[in-house]
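Of the protein chains in this complex, one is absent; all others appear in place.
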Amino acid sequence: MIVIMNPKCKDESIKEVKDYVEALGLKTHLSQGETFCIVGLIGDTSKIDEDKMIAIGEVDKVLKVGEPYKKANRLVKPENSIIDVLGNKIGGKNLAIMAGPCSVESEEQIVEIAKKVKESGANFLRGGAFKPRTSPYSFQGLEKEGLRLLEVAKKETGLPIVTEIMATEDLNDFVDRVDVIQVGARNMQNFHLLKELGKTKTPILLKRGLSSTIEEWIMSAEYIMAGGNENVILCERGIRTFETYTRNTLDLSAIPVVKRLTHLPVIVDPSHATGKNWLVEPLAKSAVIAGADGLMIEVHNNPAKALCDGAQSIKPEEFSKIMDKIKVLAQVEGRDIEGI
Amino acid sequence: MIVIMNPKCKDESIKEVKDYVEALGLKTHLSQGETFCIVGLIGDTSKIDEDKMIAIGEVDKVLKVGEPYKKANRLVKPENSIIDVLGNKIGGKNLAIMAGPCSVESEEQIVEIAKKVKESGANFLRGGAFKPRTSPYSFQGLEKEGLRLLEVAKKETGLPIVTEIMATEDLNDFVDRVDVIQVGARNMQNFHLLKELGKTKTPILLKRGLSSTIEEWIMSAEYIMAGGNENVILCERGIRTFETYTRNTLDLSAIPVVKRLTHLPVIVDPSHATGKNWLVEPLAKSAVIAGADGLMIEVHNNPAKALCDGAQSIKPEEFSKIMDKIKVLAQVEGRDIEGI
Amino acid sequence: MIVIMNPKCKDESIKEVKDYVEALGLKTHLSQGETFCIVGLIGDTSKIDEDKMIAIGEVDKVLKVGEPYKKANRLVKPENSIIDVLGNKIGGKNLAIMAGPCSVESEEQIVEIAKKVKESGANFLRGGAFKPRTSPYSFQGLEKEGLRLLEVAKKETGLPIVTEIMATEDLNDFVDRVDVIQVGARNMQNFHLLKELGKTKTPILLKRGLSSTIEEWIMSAEYIMAGGNENVILCERGIRTFETYTRNTLDLSAIPVVKRLTHLPVIVDPSHATGKNWLVEPLAKSAVIAGADGLMIEVHNNPAKALCDGAQSIKPEEFSKIMDKIKVLAQVEGRDIEGI
Partner (left out) sequence: MIVIMNPKCKDESIKEVKDYVEALGLKTHLSQGETFCIVGLIGDTSKIDEDKMIAIGEVDKVLKVGEPYKKANRLVKPENSIIDVLGNKIGGKNLAIMAGPCSVESEEQIVEIAKKVKESGANFLRGGAFKPRTSPYSFQGLEKEGLRLLEVAKKETGLPIVTEIMATEDLNDFVDRVDVIQVGARNMQNFHLLKELGKTKTPILLKRGLSSTIEEWIMSAEYIMAGGNENVILCERGIRTFETYTRNTLDLSAIPVVKRLTHLPVIVDPSHATGKNWLVEPLAKSAVIAGADGLMIEVHNNPAKALCDGAQSIKPEEFSKIMDKIKVLAQVEGRDIEGI
């Protein structure tokens, strides 16, 4: 960390900075020119409060040299993290394909979709039991009954379950019954939830917030990891921009960036990112080529009757065709899809 | 709600739309031209799922005519809501001034600041006990001890307390001890928390999410109100844009917009919006002129030593000068600041 | 176009709308319910001014049913436009590869790069002669001398030239000497320039503006086409968002969207979009998979010495390796790269 001070600053201001920093166990290195005055900080700067530094009257800017995350940092752990979920691996050479409906609606529905997506090559079943909805008057999911139906589908197909948690009160239930716990975009900075998830060992799929920078997203992963749970999978699902044709703007650059900065696996959700089912195929394919470790795709047996998010769902037959193309690209890229 | 269909759509597609809508108890009105085919929906459209409508093959667009919120809607309740907090009113002609430090740090600190801001005209004491921080390694607040210190300061000054909740597990504590419960920007769509807050009667200060549209913000208020708690105060605190000079971009247009669409009081937090203490005065003043029902301002007795967010804090003497100017503008605008 | 009016509006307001519309030669179709009042417009709505409609007191919203562009619209011309540039085709099955330095710096530089990129499979030479720079104190390009050097490189290699125009005063020069005239992101809504380009027959590469919606981008193409020049190639180069890790956010969803809405070819510039040379490869590859009709890639023989934009340039050897991978993907997707 480098502190840029006013070149004409008083000696006592510099001393104030040094005192604050040295009290935290760091060393400082002063460098003064005619047009600048720089204090370099040596040691573990993660305890330093940037805003506090700026609040010291004559500090102009504080420049972070390193990244603020430790456990997620690729510098700390150069090899890719590979997360094993009931024998299905996420990360490394593996391509995780998570497919299923937006909401679990009935046993018949979830079991039928689970069978079909497995047949086409999916190795995880996704489905919402607790649903975050903008309106309190919209369908909120089958809740606990939804979890039960996911378990039925898992029993029938062997596919591990991925589903979203909304409340820490449900955490024990999720740990017992769910294979990958999803944190939705709206809860990416629900720090209390992240801390509680950090106390478990269950793999966590952490969606990027609608307006979260890549650094904030990684810092949310760091919250979970700092608590002791290093099984974190990141999921890019589109960011909010001025463009309204697509629901969000899928930021595919984030894939190679996150893979350079961290050792965590990253998957892509083209269904939520675009909100349009005809965009799922081109973006799913592009995501694989950009280096994604997996895909999360909404599949519904009857999109028109889906209780939520029908516009972005595709039918099992369409999913099957997309998977055929994904398999070709996976081979070109040297990726394996477990289970096929 | 108006459904725009493909002008060459099949009769069965139109029937599918009508069937779905009529099953929910609404009536439809068909209007067909050469270049358009429109189905108008008559009745309570809040149950209609827009995405589901679009998923029906030949629906092009769904246009909401009314607003999706009911209890917050000014059409439903034309007069301004006025929320009474221990005799201090928020809304109507009143101007609520909430001031205090970002974080509660010690009894001495919080009591001293409380006394000073009261003297300058503040009628609420704000201070963070539980702090949402991007990094797990940053100071997370004094937590329960912070609540206790706020109570001490309240006892000394009589100022009602405003502080942020992070976890539903703390809700009983907050209901017992806090006068206005703040929901932070990052939790604006933590729907589980909103539902729990809806079961209480404590006034809720709901900050706008970093990338939340005005409609989403009002819908989050609607979650609380739908649960039975109509004591909601909205708080504009800047949105995330491409501009990085200020921490966020304060959206002052949102004030007159929200006051037109809803009957709820709206206040403005210029400290978090800009992240720079020299911007607090001009934006606090502009907010009052734009029609805000109050202000939330960070005041610290020693910004350089503040444990968080020092850069945006002002000292009590500066706050006092700002208040003098606010009082002049309040008079011009015909607003009252309670307690002075 | 559909006009939504206040359901309780006066008959004279409806008449005012009808009069305005019918005076422009369109017909209207009135549909009135209890909760809505809709006027459907039948005929060529491109003359209708949406803002003017809204200004009529009791109009709530104006909904465009069709798209506001005609000549660019795929509904008007369902087959892909293919633009022939000295025998090199852009659009259809062809993949156009435009490579070269950000700025033309010397004869030796441009000729050497041109030869190398041709060898690796590029079929167009790009290079800036007139440079748009944020600062008036930055290098502004070799200007006319730059055009001359591009011509030398073209003579040596046979590669058609793509270069950016900044001023209508230079138009004759460009028409005489340049094969594809580029309009930069900052000039995408320089309507005077677009109109002048519409009077020529030279192919125009129209970059998307930093904060332009897809519709605005297509409307700028429409300006050129409405003037008589239908040889327009669109180029996605990243949009401005809150994320600052990459210079801009490459919007790959825009590729399939634009190809659905229009018949024009679309290429992608991963160099400017990201500003980081190590992101060029993954995003160039993803762009091809998303359906792009070509790529524009910055290549420099010595990035560290480049007079501008060195950070995003790659060396000829790196370009060659990227092209090897692009060729594999082109084959998978059934695309041809002319000249190889």
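Letters A, B and C name the chains as they come in the text, with residue numbers starting at 1 for each one.
Everything below uses one rule, namely that a contact is a pair of C-beta atoms (placed from the backbone, for glycine too) under 8 Å apart; a residue touches a chain by one contact, two chains touch by 3 or more.
As the structure is a prediction and not an experimental result, all values here were calculated from the model.
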Hidden partner chain, touching residue among C:G43, C:P132 or C:G158: C:P132
Which of B:D44, B:E108, B:E145 or B:E243 contacts the chain that the document leaves out: B:E243
Residue of C:N80, C:Q189, C:T202 or C:S320 touching the missing chain in the full complex: C:Q189
Absent chain, residues of subunit C that touch it: 16, 46-47, 49, 51-52, 54-57, 68, 132-139, 166-169, 186-187, 189-192, 195, 210-211, 216, 219, 222-223, 226-227, 240, 275, 303-313
Residues from subunit B at the interface with the omitted partner, ascending: 211, 213-215, 239, 241-246, 249-257, 260, 273-274, 278-279, 282-283, 285-287, 289-291, 328-329, 332
Touch residues of subunit A, complete complex, unshown partner: 2, 4, 29, 31, 33-36, 38, 40, 42, 60-61, 63, 65-66, 211, 240-242, 244
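The rule is short, and it goes like this: only the chains that are shown with their structure count from here on.
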Numbering shared by both copies at the subunit C-subunit A contact, with half separating same from different: same
Cα-centroid distance, subunit A relative to subunit B, in whole angstrom: 27
Computed distance of Cα centres, subunit C from subunit A, in Å: 32
In subunit A, residues with contacts to at least two other chains: 211
